[in-house]
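Here it is: the structure, laid out below.
As you look at this complex, bear in mind that one protein chain is not there, while each of the others sits in place.
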Amino acid sequence: MDMMEYFSNADLVGSSPILALGTFSLIALLVNSLVKNSQKIVFWVCVAGVVVSLWFAFDNFELNHTAFSDMLLVGGYASFYSILFLVITLFALFLSVPYLEKEEYHLGEYYILIILSTIGMMLMGSAGDLITIFLGIEIMSVAFYVLAGYFRTKLSSNESALKYFLLGAFATGFLLYGIALIYGTTGTTNLIRIAAQYPQAFMDPLHLIGWGLVLIGFSFKVAAVPFHMWVPDVYEGAPTSVTAFMSTGGKAAAFSAFILAFSVPMSMHDPKLTMVIAILAAASMLIGNWFGLSQTNLKRMLAYSSIAHAGYMLIGIASGTQLGQQGITFYLVSYGLTNLGAFGVIAMLEKENGKNLSYEDYAGLARTKPALAALLSMFMFSLTGIPPFAGFVGKYYLFASAVQSNLTWLAILGVITSLFSTYYYLRIVVYMYFREGGEELPPLSRISFATVVLSGIGIVVLGIVPSLILDVLKSMF
Amino acid sequence: MTTELTIALAILLLPLVSFILLIFTGKRYNEKSGLVGTAFLGADLLLSLYILFAKIPSEAKVWDFTFTWIDFHSFVNNVPLKLDIGIMVDNLTAVMLVVVTLISFLVHLFSLAYMKGDIRYSRYYANLGLFTFSMLGIVITNNYLLMYVFWELVGLSSYLLIGHWYEKKSASDAAKKAFLVNRVGDLGFFIGIMIVWMQFSTLTFDGIFSSIQNGNIPFNSNTWLTAAGLLIFCGAVGKSAQFPLHVWLPDAMEGPTPVSALIHAATMVAAGVYLVARTFPMLTADALLYIAYIGAITAFIAATIAIAQNDIKKILAYSTISQLGYMVMGLGVGAYTAGVFHLVTHAAFKAGLFLASGSVIHAMHHALHQVNDHHTDAQDIRSMGGLKNKMPVTFWTMMIFTLAISGVPLTSGFLSKDEILAGTLAFSKFSGHTIIPIIGFLVAGLTAFYMFRMMIVVFFGDHVDRNRADHLHESPRVMTVPLIILAALSFFAFYSFNPISASHGWFFENVTTPTVVVPESVSATSTEEFVEEVHHQHTLAMILSVSVAGLGILIAFATYYWKKISADAVADALKPLYNFFSRKWYFDELYDATVVAATIGVARLLAWFDSVIIDGIVNGAASVTRLGSVISGKFDSIVVDGMVNFTAYSAGFFGMLLRTIQTGKLQTYIVFALIGLMVLLALYI
Partner (left out) sequence: MQAYIPIFLMIGVGLFLGITFLTLQRFLGPHRPNPEKLSTYESGMPPVRTARERFSVKYYMVAVLFILFDIEVIFLYPWAVNFRALGVFGYIEMILFILILLIGYIYILKKGALQWD
């Protein structure tokens, strides 16, 4: 029989980034099991995999078709997000090495799990079908569950993993149920074919409920209120390098699928769904920023900040416009860089057993480590959304999209809650610059520092010349 | 980008490179940093001169390079929403580049000796670089956006320089005052820019002016156009120390004297005048009238205050304000070229005056130090006297600057002041506002008087303390050379070969009034008519100005040299007026009583709000969390004990629902999610 009957060259080309990374993950696994003390080799195999995959993703950028009978999207949006995930992965990999060495818990499996979850992300970002989204979420999440519990001798890490797993499974249940209902009412799981049935399918309440359940599944993944409860515990308990990766890559992946699921099939102007998403956004901004105010642990603070940022990005989904989707995408890039940098700094300064993580511990940092303090301040400014950092441009776009879609109240709420957030973001700057202190710090690694500096440069460049990304986005949507 | 614009960009960036270099490596090579900074500025000056000599004969009216910085890919009022930025060089820019780099270079040079041994020597030079960079940025951009950015950078770097000796409370206070007072003006500037942006969706000068020319007026109302112009002018009021925001400038004397020279001659204060010049085409007749009056009032107030000051730098500070008022008045009456011309000539002789006073103070410091006198104020002119023979170079150069600022013929100041005065005469002829030329001539006389008062008290007669006088010496060569250069530049020949009129010199030929774009009904007198009238008034203005200047000088000599008139007797006779002047018209007191007091009141209110409400919210969030965990603990024990009954259960539910909490218990999380789900579904269906 002719093989071409089952798949074509185009399918292989389209899935090449994912296939490449998958192959490398298997090689890494083999190396890890056959060679003793092979963490470094495994690490470089994984880096090589990411680089090769990046090359394929760039190569695919100009394409615009689907693969495997519309299961996967190829080029443009998919490539952009694949590149974003891969770059985040690269940053996370380089941040992890010194961190794991410092914590004296350095295993090859860590890197393999990281790139396995990246495969899941890439599937989510290029999904043309609800089933692909589901597969991607599961591949990513299962790897995350294990990573969260990576410090298996630590109680907090175990707790984090278990909570994440149970709630993640719970969320998946919603998602699957929703997908089942959508399939039941439209007879397909393909997003474009669902879109073709747009007005009449929505007459059926079961279809609506299906989307509602899918929405809730996603809300769990992006950590929107009221499905956010796992975030602080998981972020705090997981190893800091994992938190950095989860909060950036994981969130970006969830949003990439969110956009695909909620804008491709409906061109989304269902007023009820819009209202629900708007309420989720508003609640996330309010609760996230409100609880952020009273935190003393930096990882926890960033967890609540992550909830709040999910709220900002949901504004873009609620607006349902191209501007909103571009805004989310830009926001994810800037948020990814910023959070990687912030967590990178925190990982560098963290001491054994999760010490040195509170605001007080950062007092006087500007004197002892001026470069780190300056970088962390930059990241905090970017998270707050102060120009000239990338966070500002992202927020501008999202709020503009809200105004464009007559959701001005959401934009106003966003601005007000951003104002609240300055309190806890800038508090750390205050501690670093205006408080005396300064215990002995762990030795800082050069690789981490270089990574953090790179993300710092990234947010400044994107803040000053956002056109670099915006012009690319323009061509995608 | 053309070669010339690349060079212009290099001019802009060189001081920034100097700044970055010195701020990071300065501490390591402390003594070298001065030379490095000076070398950078020297190169910058040469490049600026190249640009000037290339631009003036060039055919093109303007060299411009614009690129789209951010394209928002959307439309507002059918105009694409994007931000264009860029640089441009026209004749005005070319002249300003040379003025800024020249003065900055000389200040760098002068500071080599003046700041020698300073504890933050390298920081000082780094900040000078930043300051020069920001000022060059203002001059070279072609849009309000970058201009505003550089505008704020000037504010920042002036803050750093004025507060250079921040251990001194007065210095750090002065720095803060300068920064804050400038912010007031900047706010207006910012609102003005916003109005412009709202209407035109562009911020380039070119784009705005051509839009207005095509009849695109903000909100279709000429009043709004006037308002936009005046709001932008607010920025100039702050930076150029115009009434009522002039109060920061005298205090800024707390900075090192070369910094004062830089701020007062070529950089910060010139920025405001430059801004008015750039905005000139979109100013309506009403706006210009207002500007002219602000300038005139400023010139008059400052001149009266200067009479009653005894601190050598304070006198110069008020004379700066007064002269700035002159420039603004010149622009306001429509004598565009004259106003800008005065900016240029004033830059040379005012920088000279400050550097010369720096030289005097330097010598005084030195002498006081030698005689172990730590009480006498080295800047008080009453403790000087007789320095003429001790410091001949300083004296003669300072004399030339004083003649220039007083508007004595053969000096550059005479040329520019004359043109402004002729402009005011012409203006009063057209508009009937005779008060403006009257103030103009009055201030010319006052200027001559107080400047010569200062010269006579400082340099003539005998030194007050013979012992100290033996220790007074001329300043070193690095300090006197800049003075000599600036003195040379205060002669007429550099600007026009005709000693009594500049109107056919290269400056007037090349820096011409830009085309006014506002609708005809609200535009000021047309340029041709105006120039014609200025020519008619020129002789009258010249005769009048020379006589009032002469009169001022004569009175100064009569009072302080020949002692025919007793200054004390006059002061006593006019006690209230004298006090009024010497206390600077009580502006500081007035602001303290109103603006400052109100601000402090608001600050107290905010502090209260912060400590009670905000902290309350924060603590509230914390205690709600704590309360929540207590409740959930109870909730748990109830469940575990098997005492579940439905009422308790739902009560617990509602407690949770009302107090969103982070218990750390997985069960509660799921319960929350389910409640959230129900609420959403209820909303949804």
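Just so it is clear, A and B label the chains in written order, and each chain counts residues from 1 on its own.
The definition used in the following text is that a residue touches a chain if its C-beta (ideal position, glycine included) is under 8 Å from a C-beta of that chain, and two chains touch if they have at least 3 such contacts.
All of these numbers come straight from a predicted model, not from anything done at the bench.
Enquirer: What are the shown chains that the omitted chain is in contact with?
Expert: A
Enquirer: Considering the complete complex, identify which of A:Ala10, A:Leu26, A:Ala48 or A:Met275 is in touch with the unshown chain.
Expert: A:Leu26
Enquirer: Just checking the interface: what residues of chain A touch the absent partner chain?
Expert: 1, 3, 5-6, 26, 29-30, 32-34
In this section, only the chains that are shown with their structure count from here on.
Enquirer: Averaged over CA atoms, how far is the centre of chain A from the centre of chain B? Could you give it in whole Å?
Expert: Distance between chain centres, rounded to whole Å: 46 Å.
Enquirer: Report the residues of chain B in contact with chain A in the complex, numbered from low to high.
Expert: Going by the criterion above, the answer is residues 68-74, 614, 617-619, 621-622, 625, 660, 662, 664, 666, 668-670, 672-673, 675-677, 679-681, 683-685.
Enquirer: Of all residues in chain A, which touch chain B in the complex?
Expert: Interface residues on chain A, with respect to chain B: 162-163, 166-167, 170, 174, 205, 208-209, 212, 216, 220, 225-227, 229-230, 232-233, 272-273, 275-276, 279-280, 287, 290-291, 293-294, 323, 393, 423, 465-467, 470-471, 474.
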